[in-house]
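Every protein chain but one is kept in place in this view of the complex.
Showing chain A:
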Amino acid sequence: MLSMRELSRVYRTDTIETSALSSISLDIADGEFVAIMGPSGCGKSTLLNIIGMLDSPSSGSYVFNGQEVAGLSEGKLADVRKHNIGFIFQSFNLVDELSVRENIELALLYHDVASTERRRRVDEVMDKVGIAHRAKHRPSQLSGGQQQRVAVARALVGSPKLILADEPTGNLDTHHGEEVMRMLQQLNREGSTIVMVTHSPSHADYAGRVINMLDGQILIEQRRAA
């Protein structure tokens, strides 16, 4: 699915140069469930952003689905991203002014999908995450768990090859956190590739591979039996 070689990300200001990622090499195969762990500031979110093409590496190579994406323009990156990647955020990042249905549909608006097809796919994915009965509600009318289910539905509706989850349980209580993790596990079993950043070792246990990072480098990789 993706392959990174000697990938670095450096942030520069007038006076300071900060290295967020340093010579990372990483391969993720189709159907994997990878958890990235590490202390705050170790570079795990930067890595996730680069995987998700929301950020570009300062140097190194990033091949996604056989295509080098490290030097692509923002427009091309947006094209690759929208056809291949779904995002789940810690703070849900739903649009307050839109209903549950509209929030999910948002992900298809930029895919040139006809409205009837959009409706069918939104209905399907809402059923899948169990949020159909809240279709007309606004995010502010939902619990945290429900909001994250909407976010998961939005990530899924475009049928992405890769789902990136940045601390998806960070804002949820234990019960709702477990619920979301079981949902991700189920998606992985159905064939989705998932890369998740988490602070929780117990949630990392859902993944097939755990990558531990420190100071912008991969410290250790552990593979678990499925």
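Assume contacts are C-beta pairs under 8 Å (C-beta built on N, C-alpha and C of every residue); 3 or more make two chains touch, one makes a residue touch a chain; residues count from 1.
As a working rule, contacts and distances are computed from a predicted model.
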From "Type-4 uracil-DNA glycosylase", "ABC transporter permease", "PadR family transcriptional regulator" or "Tryptophan synthase beta chain", the UniProt protein name for the chain not displayed is "ABC transporter permease"
Sort through A:E32, A:D55 or A:E179 and give me the one touching the missing partner chain.
A:D55
By the document's definition of touch, the residue of A:K44, A:R81, A:R101 or A:H176 touching the omitted chain is A:R81
Residues from chain A at the interface with the omitted partner, ascending
49, 52, 54-55, 74-75, 78-79, 81-83, 87, 89, 91, 93-97, 106-107, 109-111, 140, 154, 158
